[in-house]
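Removed: one protein chain of the complex. Kept in place: all other protein chains.
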Amino acid sequence: MSVLTDDALKAMIHNEGYLVETPEEMTEAYKKALIQILLVQADTELMSAPAYYMAACKAPSLNTRLSAYAIIQDELGHAHITFRLLEDLGMDKEHLIFGRKPNEFKNPFGFDQPLETWVELVMANAYFDRAGIVLLSDPFQNTSYGPWKRALAKVDKEELFHLRHGEVWMKRLCEAGGKIKAEIQRAADWMFPMGVEWFGMPDHLKRHTAQLEFKLKGKTNDQLRQDWLSAVVPLSESCGIKIPAHFDAESGHYVVDYHLPCDYDASQKQWLFDKPITWDQVFERWKRRGPTNEEYVNMFQRQYKQFMTSFNGGA
Amino acid sequence: MSVATEVCTEDRVWQALKDVNDPEMPISLVDMGMVYAIQIKNSTVKIQLGPTSTACPALDFIREDIEKRLQQENIERVEVEWVWDPPWTNDRISEEGKFILTTWGVSV
Partner (left out) sequence: MNSQFESVAELPKEAKQPFYDLMLVLADSKHLLGLRYGEWLGAPAIEASISAVSMAQDEFGHARLFYGIITEFVKHGSKAREEIAKQYRNIETLDREFESWMDFIAANLLVDLALTIQIEAFQDSSYLPMRRMIGKISQEEEFHLQHAHGWLLRLAQESEKSRLGLEKSIKKIWIPVLHWLGNPESRSEKILLEMGLQKLDSEALRNRFVEVIGPLAEEAGLDLPISGDAVTGEWLLATELSWKGWDEAFRRLSKTGPDAATFAQIDCFHTHSYPVGS
């Protein structure tokens, strides 16, 4: 552990562009914040795989199934890279993947939801992977943790492929019009607000966090949400998909046209815009987890448990 | 005949393809060693490409990217043919490509 104080480390990072390379250079608080942010990334990558797999089972052709599997493999690879980083920080990779309970995974609420059709997979690529890119290109450019920064170079490029896949398909399906475009609209109706909420509490309600102070990331929640909106809103509009947000020329910002946050009926995949709630209530909903949380985690853990008990005489 | 045919040479197509990256790698198709042959016949540019794997999910993207880049050269008629013989291997990556991949954390 570093002999520096937190303040001294923060000063070095902010003033000298200091990159932390090993656990020996970290303070306790730095390490704690780093583990927290890495775990969110690792779990998000990991849980996107079963979500995408669920939709890949509905792929409309061999070529589309191939693309879906390629994306799933990338996500697993990214999870693997990130769990390895956590391992370097003294965490037990095997326990993290196979030993935790479903509700202990830190993935966003969006990947606790079933992706039930090819359209939903495409939209997840277009909206959720865009969220992933926004969230990861920030540390790629700004993070003070060297090993993470370098690992993100590959991750970033591969996520761009997923995004392109999503956007190309979104456009193609919207051009088809009719029922197919209506299906895209339906997916956007629940997935767009999911993306908005993904970035968490607005800045005016949130204190500066250790993650920003240690420059594990460089941008605030609102800045990241703006980055996401500035890509997703024009994309949706160009496809003729209606979304509850617009560009406000006066402030120069994208604004959402409903009370953020609001309630969500997961069983119907429907946002209840007329039921505003508080962020504390959002966190409670996230904690209660979405409908497929257990199913997705079980997809990973079931065989490991069976394997360990039936062949080694106990887990 | 269009103007393009008069100025369109294989060399120019090779040069242009150096600007087209593999959709999943920060390396051009040329440095990846994927471009097997370029032929120009009757104002059509025929490009033979060796995909890195039979499962390559980005074949459509590669084709589109090539077409888009060649349009900038006023080349409109492009045929991309996927060839498997000889199979693409890592050895086909150029020295420069290998260097980029190494800095990128991929072993070749």
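Note that the chains are named A and B in the order they appear, and that numbering of residues resets to 1 at the start of each chain.
Everything that follows uses one rule, which is that a contact is a pair of C-beta atoms (placed from the backbone, for glycine too) under 8 Å apart; a residue touches a chain by one contact, two chains touch by 3 or more.
The structure displayed is predicted, hence computed values, not measured ones.
Considering the intact complex, the chain excluded from display touches A, B. The chain omitted from view is touched by exactly one of A:1, A:153, A:205 or A:308, namely A:308. Residue-wise, the contact with the chain that is not shown comes from A:72, picked out of A:13, A:38 or A:72.
Counting over the whole complex, chain A has residues 49-50, 53, 56-66, 69-70, 72-73, 76-77, 79-80, 83, 93, 97, 118-119, 172-173, 175-176, 179-180, 298-304, 306-308, 310-313 touching the chain that is not drawn. On the side of chain B, the interface with the absent chain consists of residues 53-57, 83-89, using the contact rule stated above.
In this text, only the chains that are shown with their structure count from here on.
A separation of 33 Å divides the Cα centre of chain A from that of chain B. If you check the complex, the residues on chain A that touch chain B are 63, 66-67, 69-71, 150-151, 153-154, 157-158, 161, 164-165, 168. Partner chain A is touched in their complex by these residues of chain B: 23-26, 55, 57-58, 61, 104-106.
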